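Only one protein chain is missing; all other protein chains are in place.
Let's look at subunit A:
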Amino acid sequence: MNSIRLRPLSRLFLALFLTVATLGDSFAQAVGSAPGVSKEGVAPGATAAATPATAVAPAAGGGDAAAIAAGDALFKGNCAQCHAVNEVIVGPALAGITKRRPMSWIIPWVKNSSKMVASGDEYSVKIFNQYQKQQMPSFQLSDQEITSIVAWVTSQEGQATGPNDNANGTGIKPGEQGPAGADAAAAGADGKSMNILLIVLVVVLIVLVVTLVIIANIMKDVLRGRKDLDGRDREILEQRFDFSKIYKSTAVRAIVGVVFVLAVLYESIQGAMGVGLTQGYQPTQPIAFSHKLHAGEHQINCAYCHTSVYKSRSANIPSANICMNCHSQIKTESPEIKKIYRAIERKQPIQWVRIHNLPDLAYFNHAQHTQVGGVECQTCHGPIQNMDVVYQYSPLTMGWCINCHRETPLNTKGNGYYDNLVKLHDKSNGAVPFTVSSNGGTECSKCHY
């Protein structure tokens, strides 16, 4: 009787296990699909975030949207290293600048501040002294450009700083950069309702299964109570599934054996293929430099530090003197920054750990991809603006390179080099996109010589 009692219980456990497994899977799926969801969420989010900026502008500055957009780009290109709108960095916060000074003062100041200071202009001297006598460099900008920068600044006034700052404006790379926090929240909200639904479903299923098991047991007990059952019926009622038959069957053994061997083989091949692959490699660097802070929050252009990314094969790890452009003034007390000072004093260059290592036999050129191909940094380096510690985002395998070369259309627009090639391609093969590989981009000596 005991065994009979146990059997339904074991079934119950099995059922429970199955449900939990399903549930776990569905959770895992939910987690796994989150980035997908967030990706979809980016574009509208970014547009939505950009809209208020444009909406505010006419009210505050009176400039048109185009001027503000131009001002945005100019600001980031020229001013953002030292100025923010609502925050003091190296130079003063620029919020309310139009209220403090007239345009007739701002324009000559931007063009040549030292001249203004030298001329003894009272406000100029004051501001010069106030900011540690740090001279603002001269900028070769036109009056119109300065006006548009000011228009943009005015449009930004009063907006919160910090991570939300990211959400504003178009960001460096709209598709990828995106407001990470907001995305996560949106994705979270979406996910939560899904989860609740799933949990409810699972609970209902469990209840169903338990109910069914209980009913089956009751039925059996009822049947056992009946006297009119003959031997065969009783046998059916009392039959127990013999598990040993399964594992003793040669067919099952063979199948399991083959599956096992295949699994081991697959795993070892995967392992062997993975030798030397370092995707996800995230070493600790000698200085805890954060790309999230610099590229993400402060939106410093990648090329500001990686100076040769648009012109050379190497993107160039910034030299200490580039750090010093800002850090001679900013966060001078930070222990991490002090490491840079120490390196300079001791004349010992900083030994960064190299993350992206291509084998010597493969030739890669940044300029070809960034300047000519117009590929964004994030395409290969991943969401670098969100990385506190950089890791290798892409596998950097030949298959990965080739795949991209096969799929990516050539960036031929406005490039005189390709004009004739595009014509030839359209004539002969217009329906197919003109990809890198159709221009010979998968030939051996494009990368191996």
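Structural remarks
The rule is short, and it goes like this: a contact is a pair of C-beta atoms (placed from the backbone, for glycine too) under 8 Å apart; a residue touches a chain by one contact, two chains touch by 3 or more; residues count from 1.
Following the convention adopted for this analysis, contacts and distances are computed from a predicted model.
Considering only "Carbohydrate ABC transporter permease", "Fis family transcriptional regulator", "ATP-binding cassette domain-containing protein" or "Quinol:cytochrome C oxidoreductase", the record for the omitted chain gives "Quinol:cytochrome C oxidoreductase", by its UniProt protein name. Considering A:Trp105, A:Tyr304 or A:Trp352, the position touching the chain not shown turns out to be A:Trp352 (whole complex). Of the listed residues A:Val372, A:Met387 or A:Ile402, the one in contact with the hidden chain in the full complex is A:Val372.
Across A:Ser119, A:Gln135 or A:Ser314, the residue that sits in touch with the chain not pictured is A:Ser314.
Within the entire complex, the positions of subunit A that touch the omitted partner chain are 275-276, 278, 281, 283, 307-308, 311-314, 316-322, 343-344, 347-354, 357, 359-361, 363, 365, 367-368, 371-372, 414-417, 421, 424-425, 439-440, 443-446, 448-449.
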